[in-house]
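Left out: one protein chain. Kept in place: all the others.
Think of it as A, B, C, D, E, F and G in the order they're written, each chain with its own count starting at 1.
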Amino acid sequence: LRNGFPEVIYCEGKSLAEIEGIVKEMLKHENNILASRAEKEVYQRIKEIAPEAVYHERPKMIFIEKQKLKKTKSKILVVSGGTSDIPVAEEAVVTAEALGNSVERLYDVGVAGIHRLLGNLDKLNDAEVIITVAGMEGALASVVGGLVDKPVIAVPTSVGYGANFGGVSALLTMLNSCASGIGVVNIDNGFGAAYLASTINLQIEKARKEG
Amino acid sequence: LRNGFPEVIYCEGKSLAEIEGIVKEMLKHENNILASRAEKEVYQRIKEIAPEAVYHERPKMIFIEKQKLKKTKSKILVVSGGTSDIPVAEEAVVTAEALGNSVERLYDVGVAGIHRLLGNLDKLNDAEVIITVAGMEGALASVVGGLVDKPVIAVPTSVGYGANFGGVSALLTMLNSCASGIGVVNIDNGFGAAYLASTINLQIEKARKEG
Amino acid sequence: LRNGFPEVIYCEGKSLAEIEGIVKEMLKHENNILASRAEKEVYQRIKEIAPEAVYHERPKMIFIEKQKLKKTKSKILVVSGGTSDIPVAEEAVVTAEALGNSVERLYDVGVAGIHRLLGNLDKLNDAEVIITVAGMEGALASVVGGLVDKPVIAVPTSVGYGANFGGVSALLTMLNSCASGIGVVNIDNGFGAAYLASTINLQIEKARKEG
Amino acid sequence: LRNGFPEVIYCEGKSLAEIEGIVKEMLKHENNILASRAEKEVYQRIKEIAPEAVYHERPKMIFIEKQKLKKTKSKILVVSGGTSDIPVAEEAVVTAEALGNSVERLYDVGVAGIHRLLGNLDKLNDAEVIITVAGMEGALASVVGGLVDKPVIAVPTSVGYGANFGGVSALLTMLNSCASGIGVVNIDNGFGAAYLASTINLQIEKARKEG
Amino acid sequence: LRNGFPEVIYCEGKSLAEIEGIVKEMLKHENNILASRAEKEVYQRIKEIAPEAVYHERPKMIFIEKQKLKKTKSKILVVSGGTSDIPVAEEAVVTAEALGNSVERLYDVGVAGIHRLLGNLDKLNDAEVIITVAGMEGALASVVGGLVDKPVIAVPTSVGYGANFGGVSALLTMLNSCASGIGVVNIDNGFGAAYLASTINLQIEKARKEG
Amino acid sequence: LRNGFPEVIYCEGKSLAEIEGIVKEMLKHENNILASRAEKEVYQRIKEIAPEAVYHERPKMIFIEKQKLKKTKSKILVVSGGTSDIPVAEEAVVTAEALGNSVERLYDVGVAGIHRLLGNLDKLNDAEVIITVAGMEGALASVVGGLVDKPVIAVPTSVGYGANFGGVSALLTMLNSCASGIGVVNIDNGFGAAYLASTINLQIEKARKEG
Amino acid sequence: LRNGFPEVIYCEGKSLAEIEGIVKEMLKHENNILASRAEKEVYQRIKEIAPEAVYHERPKMIFIEKQKLKKTKSKILVVSGGTSDIPVAEEAVVTAEALGNSVERLYDVGVAGIHRLLGNLDKLNDAEVIITVAGMEGALASVVGGLVDKPVIAVPTSVGYGANFGGVSALLTMLNSCASGIGVVNIDNGFGAAYLASTINLQIEKARKEG
Partner (left out) sequence: LRNGFPEVIYCEGKSLAEIEGIVKEMLKHENNILASRAEKEVYQRIKEIAPEAVYHERPKMIFIEKQKLKKTKSKILVVSGGTSDIPVAEEAVVTAEALGNSVERLYDVGVAGIHRLLGNLDKLNDAEVIITVAGMEGALASVVGGLVDKPVIAVPTSVGYGANFGGVSALLTMLNSCASGIGVVNIDNGFGAAYLASTINLQIEKARKEG
């Protein structure tokens, strides 16, 4: 149905055997396969049946490239705040690439040191869709949203402690942003953000080609 | 900055005099003006200083068209569940049009009678961006998200009572949707959904024109 | 008292020794025995004193059939969304069967791919009582509730992460369903759903027999 | 589709004109009509176009009986705790009757004076389906659930103050009941409880007739 | 100050060495010592320096009786619902006895089988102060409160799962009880309930003696 | 049953006519009558049928003394923090007196000015039971609880704004008090606190008399 | 005690008569008087007994200057986001001035248009203590906190709707700020922020004078 797209497995809560079974089944279709929330031991098992499998450590994702990925002309930019947000940011990057998008990174530009972000306005200007990933108070999404007039997708992360309530603080920040035009996904859901960014980017790409 | 865009006023919590002052100031710029959450009496006052002002009753919005609106080729579709969700849906429609987008409506297709939605798949297929507006349990967003592979923006509404907690039930539904690629905005925020949809649609339009 | 019914043990938080003691006591009554939330090691211990004990791995239930189960003519259908919901769905299935009901399964019909559900309307039509089991946003209950005019019991599961808040998102969805006539039980409570379905089904069965 | 059933309007948030329009439309079908959450002035308006309309003051419901109601042989019993719960209990009674069920009442049997409930066991035994309506701590559902082996539907009400959180205390009580087999509906949702009870009762009735 | 009272240590979060140090210090005063939330290994260490230490396994309490306990004439009754509530109930029993009170137990009288409670009214009548311990929906406190006209102290426990939210459901039940005159303590706080019951009972005892 | 006790009506949510009806019925028993949460117009109506009715403005209570109140020898002390807590404190005072207790007041001793409380230790020492009433952060209960070794009942009030969440802040403070032996009642529930204090005080009184 | 300080009245929930009584009493001390949350009618009444009373409309405060205010050399800067936050910001300004501080304003510098804030760095640099006032997502506090190395006090406001939960979103943002050294006060508590800022500023002033 979703032509060219990878098949996707969410590994959390599935046994090694279950995942292996699903992948074996998928391998028959000759599609690309993307597995998220996969511990290293999942990768080791999968590699035995799919030697081309690549493991992305920080986001804990496995990608099996059966069909060569094409890259869009327009770009998705993934912006993140602190070091601890990187696994979620990378989940977005790996997903967006697996879905055929060109992706750029702009990391470590949290609002406590706003000059780093302001020194990279060209990166913001150069992308068609922006994903912001931030934990703690998640203010990054508002600042980015105020700087650009493009689709901004915000991913709250569970990074922080105490009254961050496992990511609720960043989630509420993003839902209540005074910068208009921000679409929010679930806490730590780098995958979903990239998926949404990709549907946007592919619509742009299609319009570019079809006129 | 945001060339061609209307200037926007959020009227809730502002006095008649304050709103009048802001509009007078804005009228000097010869831009279009959009006022949201405006009671009828606000409209009556504004009409005296801007006779071309039009009042949209259900979403309580005022639009002053100083510069003729252009319409995009690609379309934003606004889908809603029950009758009570229509004011929020119309806030999205009026906003999206004021931002220069072509907009279609598909109302009263709540999941309790799913056949009405399934009988309108052509409308879903025909749009580039979809906004789903739903209260109570908000399941509409998931069903629509599962039927299409396009950007879907979800607006939870505060419609319902008891354990809907003023829209929280629909909000959580949309954030946890098993259909990937849904961007969520604040409860009852038809304006923000339309704004996000518009940034997407304008990127699509730009790509179509610029190739 | 509850003639023909199994005696039931909820194992969570009880020691092996405690459970063994309770089962030994129960075995004297020659009733069937159903143990829920029982780890495999509980089963291994119980098997020594009740060799006819059967272990259901996914729902972690033990059933000891001392008196041959009768099956009702009318049927309970258990419908579930994703793979991760199956343990809870199976808790419902095993419980309902242990209470003497005929049970059917319809799994993996989550609303993100609604056509699988719509392709199985006969199963929905064929049952007297329906249990829907779903996590994440739990929209399945609403869609099923809109398709049938029968008692629908909804079990929210804790499947998901982030803003699912351990099952609260699915719970609220089900409580606020725009489809009327849905009775909700606690998060992950497949047992309770089956128990309620069984009281309904046994009333139906009784009416059928007694006229 | 739902043959013999009344058409239903939920009046909250609809204007007099809107409700009048909907009822006029419905009157063409010659079906019975049930309007919930209808203020007295709604009734006065409706009475002008449907003189047979009857107003139930406490639950604020209007019933228009176009086709003579049939009564089931089996019975739904509505049990309630305090005086303040009666409007919700009556919403259940009027709804269940409008759906063609025989209904009994057992009011003012809150657990703070448990002897009144225990003195009415015959009423509990005499019904096929039981609806319990209770606010504050909602313990009534558990006690009733422990006394009978029938389907029990529990309606938490928003009656109380402070840490009742608008009905959340009773809702949680009912979801966590130590008595198995209780299906819970939304806070103050007497309508939904009756609707569910009715689907159960009609299945029983059907089995009785069809054998 | 608090003459005759034991000194109390709350062991959770303290190291073996810290607890040993505190106990050594306390032993100098020749007072009785009560340690709560003490794992078995704490007991083993303490026993070496205080051979008369007694370990209560279920509530995980250590009692060192340096001065012979006196017993009050009036009685505290500890009532509990399910088996899993017993550790908290026993924390109350051991504490109350260590504070010099006569204590009775009435366990396993949850409201799902209300007849066991009703069959023990003499026990309720025979006590001066009642502590009710219950998890899940915690309805026991309301039922007991309705049966007697004495001080009732309610301890919600964290027993349950899902929407019990770690004891919040039982806590809210008890705070909103329709039976007047119930004083609530923190979730799982058998100690605090017993302490309060003891201050009440000692006032009664004092009045009896002093007239 | 509850000999000597007044009959009690909770007026909130009842119509004038309903309250009048209930009082008329009660007047037949020649018992004392206490009505809580009664607006002035309720009093005016009641006075017509019971001229001896007295209205307490601040707690909005009506008392009808048909049988001369006796006073206990032991005393209940009601301690409160700020001026805004006085209506709840007075609800406790009037209730406790209507139940036959001797009552003392100690108002305006909030912890922000702790010296006023410390200057009144004699009042704390002189009572048998203490009720503390406090809003905002509710710290008063802990401080009083630390100063005395008597039963302390804590009433959180809804006084405050913002993150007081309608009394939740004070409620949590009281439930988590580091001073042992505090029994908590619902937010703004001066009545319940007095009722509990009275059951304690009457037990003390009984012991004093019976020895 | 607090020499030179005004006496303060919090008017919310007090009657005109009560406030008048308190002010009359205070006027005897010849101190300055500050009344917060005072409706205009309160002012009109107070003016009759204290003609020098000045009313600040936006923050609804009354100030009666009996003793000429001194001004500190060091400055408190009050920074705010949107127009709707100004009443709270002004509550801080009027309070800080009434406590003897020099105060500057920097309004309308919300993060959605960050350049306005960045264009006013001199104002940030010029103050000794900064109060940031922001609603919706409250990101302003983090950005300001990252730009300066001074005490920053953050006041969340209840401005916004839906998932702002009456100011909780801004509150959590401020508590979880990735910029260190931010002290947070209650929602809408401009008074408390100014009070804290003043204790800081007066310590600075004292050190300047005393060396």
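The rule we apply is simple: contacts are C-beta pairs under 8 Å (C-beta built on N, C-alpha and C of every residue); 3 or more make two chains touch, one makes a residue touch a chain.
What you see is a predicted model, and the numbers here were worked out from it, not measured in a lab.
Residue-wise, the contact with the chain that is not shown comes from G:199, picked out of G:15, G:125 or G:199. When the missing chain is restored to the complex, the residue among F:143, F:193 or F:207 that touches it is F:143.
Contact with the undisplayed chain is limited, among G:24, G:40 or G:208, to G:208. Within the full complex, the residue among F:35, F:78, F:179 or F:193 touching the omitted chain is F:179. Remark: the omitted chain is touched by one listed residue; of A:159, A:172, A:194 or A:207 this is A:159. Interface residues of chain E facing the missing partner chain: 12-14, 18, 156, 158, 166-168, 171, 186-189.
By the touch criterion stated above, the residues of chain A touching the omitted chain are 83-84, 159, 161-164. By the touch criterion stated above, the residues of chain G touching the omitted chain are 2, 74, 128-129, 149-153, 171, 175-176, 180-186, 191-192, 195-196, 198-200, 203-205, 207-208, 210-211.
Here is the rule we use: only the chains that are shown with their structure count from here on.
With each centre defined as the average position of its C-alpha atoms, the distance from chain E to chain F rounds to 26 Å. For chain F, the set of residues that touch two or more other chains comprises 171, 186.
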